[in-house]
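Only one protein chain is missing; all other protein chains are in place.
Right after this comes subunit A.
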Amino acid sequence: MQFMLLFSRQGKLRLQKWYVPLSDKEKKKITRELVQTVLARKPKMCSFLEWRDLKIVYKRYASLYFCCAIEDQDNELITLEIIHRYVELLDKYFGSVCELDIIFNFEKAYFILDEFLLGGEAQETSKKNVLKAIEQADLLQEVSTQSVTSEHLCKCIATPQ
C-alpha cells in the first residue's frame, strides 16, 4: 500500500498515512485530486478505480471515506477488508466510533493504525492482538473521561453495503 487517507463527506482530511516518500507539496496535490475524484462518485459505483499508475480502493463509513492506494499487483478485495478491519479496531477501541473521536483523538487513530499496518503491509490482523497492544500502552496512562457524540461509523458495520 502506498498511502491511506481518511476524509469527510465535506472533503476535510481526517487522517493521512504515507508509506512512500513524497514531498508535502505532492501529498497535498494527491489528496486534493483524490478527494475530488472519490467524492464525485455515486454510491453504487464500484469501490476500485485506476488512478495514475495506482489502484484506488475506497469505502464510505457513515460520514467518512477511507481511501487506500495500492500497487498494480496488490489485491483490491483484501484491501477493502483492511479498511474494514481498521474501522472495526477503531470502533472497538472508542466504542461506537464516530468522526469526532477521530478528530479529537487523532493521535490514537495513528497509533492504532501503526499497530495494524506497518510500512503499508498488514502487521497483525488479529483484532485481539492489536487491541491488546494498544491497551497495554494505555495502562501506562491516566484515564480521564470526555464525551463526544456524532454519527457512529459502526452503523455501517452493522448493515453491510
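Operating definition for what follows: contacts are C-beta pairs under 8 Å (C-beta built on N, C-alpha and C of every residue); 3 or more make two chains touch, one makes a residue touch a chain; residues count from 1.
Assume contacts and distances are computed from a predicted model.
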The chain missing from this complex carries, among "Auxin-responsive protein", "Molybdopterin synthase catalytic subunit", "AP-2 complex subunit alpha" or "Beta-hexosaminidase", the UniProt name "AP-2 complex subunit alpha"
Applying the definition given at the start, please give the residues of subunit A touching the unseen chain. 13, 16, 19, 21, 23-25, 28, 42, 44-50, 53, 73, 75-78, 80-82, 84-85, 92-96, 101, 103-108, 110-111, 114, 118-129, 133, 136-138, 140-148, 160-161
